[in-house]
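Sharing a structure, written as structure tokens. Questions coming.
Showing just some of the chains, left in place.
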Amino acid sequence: MRNDGRNYQQTRPVKITPNYMKHAEGSVLIEVGETKVICTASIEEKVPPFMKGQGRGWITAEYSMLPRATQVRNQREATKGKLGGRTMEIQRLIGRALRSAISLEALGERTITLDCDVIQADGGTRTTSITGAFVALCFAVNKLLQNQKLSKSPITDYLASVSVGVVKGQVCLDLNYEEDSQAKVDMNVVMTGQGKFVEVQGTGEDSPFTREELDALLASAEIGIQSMIEKQKEALGPVAAIVGS
Amino acid sequence: MRNDGRNYQQTRPVKITPNYMKHAEGSVLIEVGETKVICTASIEEKVPPFMKGQGRGWITAEYSMLPRATQVRNQREATKGKLGGRTMEIQRLIGRALRSAISLEALGERTITLDCDVIQADGGTRTTSITGAFVALCFAVNKLLQNQKLSKSPITDYLASVSVGVVKGQVCLDLNYEEDSQAKVDMNVVMTGQGKFVEVQGTGEDSPFTREELDALLASAEIGIQSMIEKQKEALGPVAAIVGS
Amino acid sequence: MRNDGRNYQQTRPVKITPNYMKHAEGSVLIEVGETKVICTASIEEKVPPFMKGQGRGWITAEYSMLPRATQVRNQREATKGKLGGRTMEIQRLIGRALRSAISLEALGERTITLDCDVIQADGGTRTTSITGAFVALCFAVNKLLQNQKLSKSPITDYLASVSVGVVKGQVCLDLNYEEDSQAKVDMNVVMTGQGKFVEVQGTGEDSPFTREELDALLASAEIGIQSMIEKQKEALGPVAAIVGS
Amino acid sequence: MRNDGRNYQQTRPVKITPNYMKHAEGSVLIEVGETKVICTASIEEKVPPFMKGQGRGWITAEYSMLPRATQVRNQREATKGKLGGRTMEIQRLIGRALRSAISLEALGERTITLDCDVIQADGGTRTTSITGAFVALCFAVNKLLQNQKLSKSPITDYLASVSVGVVKGQVCLDLNYEEDSQAKVDMNVVMTGQGKFVEVQGTGEDSPFTREELDALLASAEIGIQSMIEKQKEALGPVAAIVGS
């Protein structure tokens, strides 16, 4: 049994509140256990300079935590005057992951920025951000379809993410903060609705891991991601129809 | 009648959700109309270097907006690598205002940082931040009392804030974004529970204002602030007992 | 009696030296007691990108202090690599105040930058900067008239500023540094020649103030500002003709 | 056949020149094909503030490319005034990987900084940096043993890294730049001498990958890493004796 009473292969309760923000083209509040992230999708009718005139769109992401999302207050990166390495790594990951779920050609010359702001952190903030950002992206794309700026959805498949790890010798799904602190191996996995891998990032800083452990971690992640995708479908409701085969 | 059906002397609906954040010593979500701010109070058992050894505490504030709190997405200040002038001005105002409601001597050598993160903006974000931060501060101080780190409350009086302005020739209380954009005169007022002024900041960039207008604006602000303080008392519940001499 | 022998309603000696700088389109050295500020107005025949093509001009201000303008040397903001909050707040105030004294439409698509560099500080540097910058602005506009870049003056009224405060229980006009350090209430007021308010910024960080005190402070400020405007007229000499409707 | 005539499971020629730098405690020039990286290990007899007094050491890494290491000149990050996200991500990876090959307790309260400076880039710069940095680290630790600052080696195992990818439908080992640009899937793997995984980072931004592809990539990486470790042993010569339990 785990510290919060879950089975090893069980995710925490997931709640996705659609259209959480008044102004954004797409938005959700996603809660995975005590981890809470506001994800918004903002559409701009232009692309970065290096992509101009190619007829392709762009998806990018930014990630931040409120200073008191964590047990101890963190100094704001705006106050420090620069983004930390962890933030950069995470926002690059989110952007890369989301781009793999959409056809940039079909999106056309526009940019969608996914902002993932962690309101409260209890482990898994980057994977929760990806899962939530996908839903926000779908809502924003749906607005483009409704406004007839797009005639066909560029979203190619579902996309979600979970963390897995080895804690006290056990492969565990969806680690909370306490588990994450104790994990010997820590892995973030992003997969599509069709069960293909988009990102696999496993690290055994404190303890290298065997091929057998890697296989068990991937199997566990697959279970968790399918469960996340079910929650995405519920939150999307009729908008789920725009996610392509 | 105003653009949202209010009377000229009427504030928007105010909702203060206490203990909104799991980790902070004090926190609220404050909603004034469509403006939503998360205010947290974080206690540190030390003071800035320039205050060490004086036996006095410190109150400081930080303010930020989520990039999509507004109609058009704003670039993050962390990405720009520096705080803008507006942010600095606002966080200096919040800190100064809150310090006037507490005895720093009675607080003892510790720092309370008030983080005001605007989730959604529709005018009045700085005044809403002050009103919410006061409640978060009270909850944090209450924790110090409960933990017997303080034996007596250092909070000297209630403190709240509203905006007032002259819109289409009418003195209006608690401007929303649309009104704020049209206002000829714009004033932010911070007052105590005893009806004294802590800050008066009025600006008539587009149109200088007369002494009569100033008097009417101050009278309107007083009405709004008393109404805000009622909401603070409700949100504080029994904790309200720690306020005042 | 005050620490320098003045009456409560008396400003310090004011001296405005016109055309203090060789290169600037307009410039003064303004001395209010021991506070000395060089104000220059620089004309550029373009506006910031966000204003292009609207046919309107722009007025902006920058403020700085020499490192040894003060009793203790201050580190340069250029060396720190960023502007402090106080500087940003002041330069935003100066710009906003000056814009209220000019018709940006009548100015046409050009920018006038007002640089206020405090050579020596003894209280009231921001109000002195506004009073001096107005004169520099008039000289620069006069040059535009002389060069026939403008056919009609866009300056709509006089504009000056003073500080007032409550020191040892007395409302005092034009505080020097020592008084400012002891003041319970501190207020900066900007007014037009016609006696209208452009900015009112009062703060009672150490001690909230009553409505009666506020009224007395505003009355005192009005006296001081009228006296400052007299000095501006003397310094402008025949150029004074370009001011007002 | 590949664009440079290699088999799919063949690495490029590897050359490790030990003691390449005069001043560093440990250093190599590592060449993997046309990719050339100078790796130095610098010992400091102190640890970062957050680790003081715990009796443990620290390993950290920095990564940079000469501006003309690449086909098109890159602007220096020192000139831009900040590290890019890619650099931060890579130096975090190198540091994390190297820490897994050493007992920080056995190292004692000292820091070893691994600087990886890419002189010339042709794909695989981060994996080459890890492989080279491990050798530099061994030389530096050997110096500590020789100087009797350590009585027992803290290096627990060999550690090396390669990239693998799917290029034109084929799993390829050790991609050069041209292959990397065409790869549908790109994976960096770090393994120990005992064949355990330290890092697995696979990304299929342009095309999600199946479990079968993942298995094939990992198998290929294992071959490459064993070959890298052979080269490390040759370069270390008698110093190889300090590696492992």
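A few comments on the model shown:
We call the chains A, B, C and D, going by the order they appear; numbering starts again at 1 in every chain.
Methods note: contacts are C-beta pairs under 8 Å (C-beta built on N, C-alpha and C of every residue); 3 or more make two chains touch, one makes a residue touch a chain.
Computed from a predicted structure; not experimentally measured.
Every protein chain here is a copy of the same sequence, 4 of them drawn, and the whole complex in this file adds up to 6 copies.
What we mean here is this: only the chains that are shown with their structure count from here on.
Counting only chains that touch, the fewest steps needed to get from subunit B to subunit C is 1.
At the interface between subunit A and subunit B, over half of the residue numbers involved are used by both copies, so each side presents largely the same positions. Superposition angle, subunit C onto subunit D, using Cα atoms only: 180 degrees, a multiple of 5 between 0 and 180.
Mean C-alpha position of subunit B lies 51 Å from that of subunit D. Between the CA-based centres of subunit A and subunit B the separation comes to 33 Å, rounded to the whole angstrom.
Residue numbers of subunit D whose C-beta contacts span two or more other chains: 82. Pairwise chain contacts present here: A-B, A-D, B-C [touch as defined]. Those residues of subunit A whose C-beta lies close enough to touch subunit B in the complex are 21-24, 27, 34, 38, 40, 42, 44, 62, 64, 66-71, 73, 76-83, 87, 113, 115, 117, 119-120, 122. Interface residues of subunit B, counted against subunit C in their complex, comprise 82-86, 88-89, 91-92, 96, 99-100, 157, 187, 191-192, 194, 196-211, 214, 218.
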